[in-house]
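Heads up, one of the protein chains got dropped from this complex, but the rest are sitting where they should.
By written order: A, B and C. Residues from 1 in each chain.
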Amino acid sequence: MKAKTVETTYREALREALREALREDERVFLMGEDVGSYGGCFAVSLGLLEEFGPERIRDTPLSESAFVGAGIGAAIQGMRPIVEVMTVNFSLLALDQIMNNAASLLHMSGGQYDVPVVIRMTTGAGRQLAAQHSHSLEGWYAHIPGLRIVTPATLEDARGMLATALRDPDPVLIFEHGSLYNLKGKLRADAGAVDIDHAAVRRPGDDVTLIAYGGMLARTLEAAEALDAEGMSAEVVDLRTLRPLDDATIIGSVRRTHRAVVVDEGWRSGSLSAEIVARIQEQAFYDLDGPVERVCSAEVPMPYAQQLEAAALPQVDSIVAAARRTKG
Amino acid sequence: MKAKTVETTYREALREALREALREDERVFLMGEDVGSYGGCFAVSLGLLEEFGPERIRDTPLSESAFVGAGIGAAIQGMRPIVEVMTVNFSLLALDQIMNNAASLLHMSGGQYDVPVVIRMTTGAGRQLAAQHSHSLEGWYAHIPGLRIVTPATLEDARGMLATALRDPDPVLIFEHGSLYNLKGKLRADAGAVDIDHAAVRRPGDDVTLIAYGGMLARTLEAAEALDAEGMSAEVVDLRTLRPLDDATIIGSVRRTHRAVVVDEGWRSGSLSAEIVARIQEQAFYDLDGPVERVCSAEVPMPYAQQLEAAALPQVDSIVAAARRTKG
Amino acid sequence: MTADPLDLLGTMLLIRRFEERCAELYSNGQIRGFLHLYVGEEAVATGICAELTETDSVVSTYREHGHALARGVPLESLMAEMFGKVSGCSRGRGGSMHLFDRSRRFAGGNAVVAGGLPLALGLALGDAMQGRPAVTACFFGDGAMAEGEFHEVLNLAVLWRLPLLLCCENNLYAMGTAIAKEHGRTELALRAASYGATAWPVDGMDAIAVNRAAAQAVDEIRGGSGPVFLELQTYRFRAHSMYDPDRYRTKDEVARWRERDPIELLAARLRADGSLDDDALAATDARVTAQVAAAIEQAERGEEEAVAELTRFVYSESSTAAGSVR
Partner (left out) sequence: MTADPLDLLGTMLLIRRFEERCAELYSNGQIRGFLHLYVGEEAVATGICAELTETDSVVSTYREHGHALARGVPLESLMAEMFGKVSGCSRGRGGSMHLFDRSRRFAGGNAVVAGGLPLALGLALGDAMQGRPAVTACFFGDGAMAEGEFHEVLNLAVLWRLPLLLCCENNLYAMGTAIAKEHGRTELALRAASYGATAWPVDGMDAIAVNRAAAQAVDEIRGGSGPVFLELQTYRFRAHSMYDPDRYRTKDEVARWRERDPIELLAARLRADGSLDDDALAATDARVTAQVAAAIEQAERGEEEAVAELTRFVYSESSTAAGSVR
């Protein structure tokens, strides 16, 4: 018998996850700019103020460093804060608190101070928001020890990652891609917490492994379809969690396909794609038929003009072309 | 006939470079915390206040974001600011100004606003300063388009990189490794500006390429000596400039040696070493005898205890061991 | 010296008509990205910029059409930028939030709230160190004052007596957050004064009052006073951005403020003292409306930047790093 499903969107799935967390644990609260009366800059928290009140749906002034730090402190003091930083672009203002407090306190204190804070932010380009509103820094954040970084790309993960993140004893950063909020689809009516330790094979294949996450997953799956039509069977791995990386799933797939393409919306040099390439060649060098290919964003502050932005981002055809190149 | 040389230190070489820049161009000034009356937190600018006065050797309050931004603005307005951020650890507080202004203004403005600012900071571990004073984030900064990142590892570069950076029309970040200030040695009396476009082969070799920079260069050269004794001839490449990377020198060497080890003080995952590995396998895959090895810092907030810090950092023996592994 | 009220009126009308058309163009998809309208706040940019000279500098925010127009950036290059055309003031790279015109020392739209303040501090420092009498005017909102950058910048500006004109556009909201939820003390001019800056509140709906305040502030700054902070009390008639459903304030509140429309206030005053009649007003309106229409036509015909140019301007053309961009 098939499980009952409901029509929903990525945005509604995130909201439902927030609502559930707020209902089930009184230590949970949401804090950030315009999460309350405005309803969330991308309407994710719309209606929650009315349901849970201003104590638990806390509007903050423009003070990223202070309210992110406040989330860290409140977590230490026994609460389960969900801090929303409107977009990753503005999180730079809170980076000292994230790296030097959230990620370091446990170790600096010799294991005494764990920091169960969850920080949500929107990431990514594709909406012509130009240089200061289009960064994809989630892979860059994945460099920081002590953090867990997750990137929901599906309705299931949008619905389920928050609950698991809240149970995590350490800081978790959730990156929601701005282009996914309106993603529509069916979701199991009983959908809930999901694993955040493993990558997922979203599409099985034999000839090449396409590795992606977040905002790049959909176009990577499209590329896989296109490759199929050409007789190249592509396996698509959704990283889901960028730190720690699930080497087993990545390497396991590449060992079978002998070819890989990493798709990463980050700027190419020093992006997470480089780390994945490094790990593949460290762990599966002799299984590779050729170099691992990378499809990343052009190394430019994202331009506004539509054709320039499109050219700066990984696209289906550039992914397909890279996959073809792996056949040499 | 041999050129005249003088005994000097890395610190004195940096100071001489500052003094020369201040003498030769009245648009140049030095700004940062305690660069004046204190003499610089690592005594680099000692004596400059007396020589050039408080207008050009500007002590600032603890306001990293404001004075780094002020350097950016002053550069646009026609000055040639040298901004000192005491250490890279504190530069996180100025990251918005560095990424969203310094690195982005030229592109956002369609080519109108170039930003000839130079930002100096101390980086690196090794002095038991623990988690908040031991980051090596220069490789992480190298992810940002629009910046040039240089890392003097020798007296020549300590003496010569500043002048070239000041002539660069774009923002340049100079990372001085804290363990190098007392480095002693001989320097040509007429030493001056050096190229900041190319990596340098610090030691020729045939069997393996060891790639390092900054604080890791000395121990990598030591490792090369040790390998020599074992009959393994190691070539040592000093990256010098982390962005843009000099692929030609790196790849050229690996094409000859067929083996490579990247030594990077950054945390392993997502460090610059990953980008170098990715580029080597992209550009020289078929020349490689085996996987490129990486020797990086352990992924921990740097601990205080001597034995723990030492264990967290790349050491001569770990570099030697990695080189041996490349022989399979 | 203060400006001719008729010029102020013309500039405000130009800004108004420009943005009304932008809103239409946004709705039919010809302008994309984020669009933050200044409707209702025109007296601020207009009154301030009228007191600035060519050698002064201006730093703005993402809500910057008014500042750019008041500064004299040609509306053709602004409209072309809204369309993302290569003839735009930022060659199509910036869009609505990143308008730049170096020839007019318009150092652009900064879309990170308070991110323009450190930059403006530096422009003022650069002028001061080169002995120029120039002033840097930096526009920012009531919300921006809560950011640490504001604190660091004002303290440094006072400490170094820099020629900085801080124009705080207090429109009572930061997106959907009312000022009472942004600040423990909402008397923003008093807050600024506590740093040692000259600071006072100004009726931001009265273009002449703003212009007088600007004249006095610029005078003091050129006289060496160090930074001056003006709290320009105004209101945004439209939503925060085109995305904003405007749920957080009442229709009444908006209606009450609309009764103090800066354009109508000034027009009424000029009518009263006889320096303006309906024909003159209609003529001005027709003129700016036509200018905007012409700019739109030109922008529509404008060329798109070639995709091959994508990697330009990451590094300066003269830099050896220019070739490294992939």
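Heads up, the rule we're going with is that a residue touches a chain if its C-beta (ideal position, glycine included) is under 8 Å from a C-beta of that chain, and two chains touch if they have at least 3 such contacts.
Since the structure is predicted, the reported quantities are computational estimates derived from the model, not experimental observations.
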* Asked: Among C:Glu147, C:Asp244 or C:Asp261, which residue is in contact with the omitted chain in the full complex?
  -> C:Glu147
* Per the definition of touch given earlier, which of B:Met31, B:Met99, B:Val115 or B:Ala130 contacts the omitted chain? -> B:Ala130
* Structure fact -> It is residues of chain A that touch the chain not shown, namely 29, 55, 60-61, 63, 65-79, 81, 96-97, 100-101, 105-114, 145-146, 148, 168-170, 197, 243-245
* **chain B residues touching the omitted chain (full complex)** => 33-34, 36-39, 41, 59, 61-66, 89-90, 93, 127-133, 268-269, 298-301, 303-308, 311-312
* Structure fact -> Contact residues on chain C toward the hidden chain run 146-152, 154-159, 181-185, 190-191, 194-197
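In this text, only the chains that are shown with their structure count from here on.
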* Taking each chain's centre as the mean of its C-alpha atoms, give the chain farthest from chain A. => C
* Which chain C residues touch at least two other chains? -> 90, 92-94, 98, 110, 112, 115, 148, 314, 325
* What parts of chain B, by residue number, touch at least two of the other chains? -> 96, 100, 107-108, 145-146, 243, 245
